[in-house]
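All protein chains but one are shown in place.
Labels A, B and C are assigned to the chains in the order they are written; within every chain, residues are numbered from 1.
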Amino acid sequence: MELSAAVMKQWALRINEKMQEHKDKLSELDQAIGDGDHGHNMARGFQEAANKVNDSSYDDIGTMYKDIASTLISKVGGASGPLYGTAFLKAANAWKGRDVLDSEAFTEGIEAAVGGIETRGKASFGDKTMLDVWIPVRDEMKERGVDTEQANKTAAKEAEATIDRVAKKGRASYLGERSKGHMDPGAFSSQLVFEALAEVYKEGAS
Amino acid sequence: MELSAAVMKQWALRINEKMQEHKDKLSELDQAIGDGDHGHNMARGFQEAANKVNDSSYDDIGTMYKDIASTLISKVGGASGPLYGTAFLKAANAWKGRDVLDSEAFTEGIEAAVGGIETRGKASFGDKTMLDVWIPVRDEMKERGVDTEQANKTAAKEAEATIDRVAKKGRASYLGERSKGHMDPGAFSSQLVFEALAEVYKEGAS
Amino acid sequence: MKKLINGVDQIVSEMVEGLVAAHPDKLRAIENTNVIVRADAPVQGKVALISGGGSGHEPAHAGYVGEGLLDAAVSGEVFTSPTPDQVLEAIKAVDSGAGVLLIVKNYSGDVMNFDMAADLAEAEDITVKQVVIRDDVAISNPDDRRGVAGTTLVHMIAGAAAAEGKSLDEVEAIAQGVADNVRSMGVSLAPCTVPASGKPGFTLEENEMEIGTGIHGEQGVERRELMQADAVTEELVQHVLDDMHLNDGSEVALMINGQGATPLMELYIVARKAIQLLKDRGIHVKKTFVGEYMTSLEMTGCSVTILNLDEERKRLLLSGRE
Partner (left out) sequence: MKKLINGVDQIVSEMVEGLVAAHPDKLRAIENTNVIVRADAPVQGKVALISGGGSGHEPAHAGYVGEGLLDAAVSGEVFTSPTPDQVLEAIKAVDSGAGVLLIVKNYSGDVMNFDMAADLAEAEDITVKQVVIRDDVAISNPDDRRGVAGTTLVHMIAGAAAAEGKSLDEVEAIAQGVADNVRSMGVSLAPCTVPASGKPGFTLEENEMEIGTGIHGEQGVERRELMQADAVTEELVQHVLDDMHLNDGSEVALMINGQGATPLMELYIVARKAIQLLKDRGIHVKKTFVGEYMTSLEMTGCSVTILNLDEERKRLLLSGRE
C-alpha cells in the first residue's frame, strides 16, 4: 500500500466533493441534535481547502496537509473547525518531508490526528462524536495496516452505531437522552472522509 | 310613540347583550380592515355601562345616559370610545330632565348624537364609518318620526351598504381601495344599537 | 396564540407593574391607572411631556419615561388608545405649573382621546398643548398620515429641550419642528397576533410582504413580492426622501426601527444600505438609531425614519438621551 502526493491531493479534493454533495444531509443531522450548521461548516471549509490545494503545487505531503489544516482552522469555526483542523495539522506533522506514504507512515498520521482530536475536544470513544468513527478506524489500521476499503466499511458501520448512543460531548450532549435515535453529524462527515480515501486509492491504483 | 325611562334602561342593557353576542364578529370585521379590537372595545365598554345602569336607579333619562356616556368615554378608548361616548353624551344633554321621551324628544337626542359624532370624528356620510348608519337613521326620524322597526331596517341596510365603500376615515382608510369588500365594524355595531332599540320598544309596548 | 401572559385582561396592568417593579428608582405608576410617571414627577419649573397610545409598541411609550425624555406615558389596551380620564391623570401628576405638552400620534382614536383629555385639563386650569405626529409617508394625504416610529425622535428632542428649561411655547415649537421634518415608511414580512383576538392580523405567503404598514399590526398599503434587504431598503428610503426636501449637504438623523420579531442583525443590514443610499445623495447622517423603538408586538419587519436636522434639533438630539 502506497499513497502518492498525487493521490493525497485527490483525497482532499474528493473529501470536498463529498461534503458539497452531502451538505444538506449533514446540516439536517445537525439540526436534529445540534444547531444545523455542520454541512455548511464542512462545505465552506473543505471548499477553501480544495481551492488552496488546487492553487498550489506540493511535493511534500506534510506541507500540503498543513495548508489544508490551516485553511480549515481559519475558515470553519464552530466545534468541527478546530477538530478537523487539529486532526489534519497533527497528521501533517507526521507526514512532514514525505512525497509518498506507505502503510506505516499513513497510519502514524491518522494516529496523530486522533490524538489531536482527543486533546482538543476531550471526548472519548462512545461519546457520540466524530471520534466514534476515527478511533476504530485508527485501531484497525494499527493492527492490520492500511486497507482503505476496510476503513471505509468500518467508518460507515461506526457512524451508524452513533445513532443509538447518548451524546456526551458537543451541543448534542445538551439534549441528554433526546439525542438518541439520530446519527452524529460529525461521525457522518468523518465517514465521508474515509469513503473519499477508499475511492481515490482505488482510482489511483487502477 | 313613547319611550319610558324603563324602556330606555332596557335599551342600554340590550345594546350590551348584543355587543357581547357579536363581539367576535365585530372584531373579525375590524381585523379585516382595522386592528381587530372593535368587538372587545364595545363589549368592554357596554358591559361597564350596563353594570353602571344596573347599580343605579334613574328617573331622569338624561342623567342615565350621561352616566352611560361617561362610562363609555372612560372604559372604551380607541376611536369608538370617544365617538359612542360623545354620541350618548350629546343625546343625554337633549334628554335632560325627562322621564319619558316622545318621538320628537327622542329624535332630538339622536340628532344631537349624530352632531357629536360628526364634530368629534370629522367624517361625513359615505366615509365608511358608523356615521353611514347613524345619518340615514336620523334623517328618517326627522322626516317621519320615530319608527323603531324602520330604524332597525334602515340601519341594517346602511351597514350592509358600507361593504362596497372605500374608507375615508379611521384606520380602514389606510388601506385605501383594499378596504372595499368588507363591512365597517363601527357601522355594524351601530346597526346593533338600533336593533336593540326595536326589540326593547316592541317588548315594552307589548 | 403562544404568549408569555397570564390572561388577556391583565396584560397591560401586569406590564405596568413589571415596569415599575423593575425600575423603582426611575418610575412610578399612578394607582388604578396604566399611567407611568417619572418617580420624581412633577419636576418643578420644567415643562412636562406626555406621550401614549395603545400598548404593544414597547419600549414606546413607557420606556421613554425618564430624565431628559418623557414625564409620563399613558398605556391603553393593546393597540387601543387610552381613555381621556387616564390621560388627565397623567397630566395632573406631571404638571408643575410650567405646562404640559401632549405628544399624540395621528390616529383617530389617539387624537380624539387626547383632545378630550386636554379639554378636561383646561377646565382644571392646566395649560396643555398638543403636537400631532404624522410621519408615515405610506399614506399619501399628509393630513391623514399616521404617527409611527418618528414619534420617538420627538420624545428625545422635545425631552432634551424641556430638560434645558425651555418654556411650553418653545418646547411645543421644537416638537412641532420635529414633527414637520420627520418621515417614515415601514415594511412587514409577517403579522402579529393581538392577544384579545388570538389570531394573526392577516396572512402572508412565504414570498409576500406588506409595504407601508403602520404600527398596529394592520396590513400595509400594498402587498408585494418579497425582495432582498437592499431592494426593500431602497424602496423605503426612496419613498421617504421623495417626501422631503433634502439637498446635497443636508444633515439628518436616521432610524431603522424593528417591528418586534426582526433580529437586530437584519436591522443592521438594512441600516448599512440606508446609510449608503443617503451618502450617495450627499446627505450627512449625523446620528443613526438601529433597534426597537416603536414595535407592533411580534410583527416581523422594520421601518425607516429620516429626520431633517436644523442646528437646534441636531444639538438637542446629539446631547440628549435615547
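The rule we apply is simple: contacts are C-beta pairs under 8 Å (C-beta built on N, C-alpha and C of every residue); 3 or more make two chains touch, one makes a residue touch a chain.
Being a predicted model, the structure only gives us computed values, none of them experimental.
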item	value
In the full complex, displayed partners of the excluded chain	A, C
Touching the absent chain when the full complex is considered, from C:S55, C:T80, C:T151 or C:Q176	C:S55
Among A:N16, A:N41 or A:T162, residue touching the chain not depicted	A:N41
Residues from chain A at the interface with the omitted partner, ascending	27-28, 31, 34-37, 40-41, 44, 73-83, 120-121, 169-171, 173-176, 178
Residue numbers in chain C that touch the chain omitted from display	2-7, 11, 14-15, 17-19, 21-23, 55-56, 58-59, 63, 189-190, 206, 209, 226, 228-230, 232, 256, 260-272, 275-276, 288, 290, 292, 295, 297-298, 300-302
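By our rule, only the chains that are shown with their structure count from here on.
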item	value
Where chain B and chain C are represented by their mean Cα positions, the distance between them in whole Å	32
Length of the line joining the C-alpha centres of chain A and chain B, rounded to whole Å	75
Distance from chain C to chain A - Cα centre to Cα centre, in angstrom	54
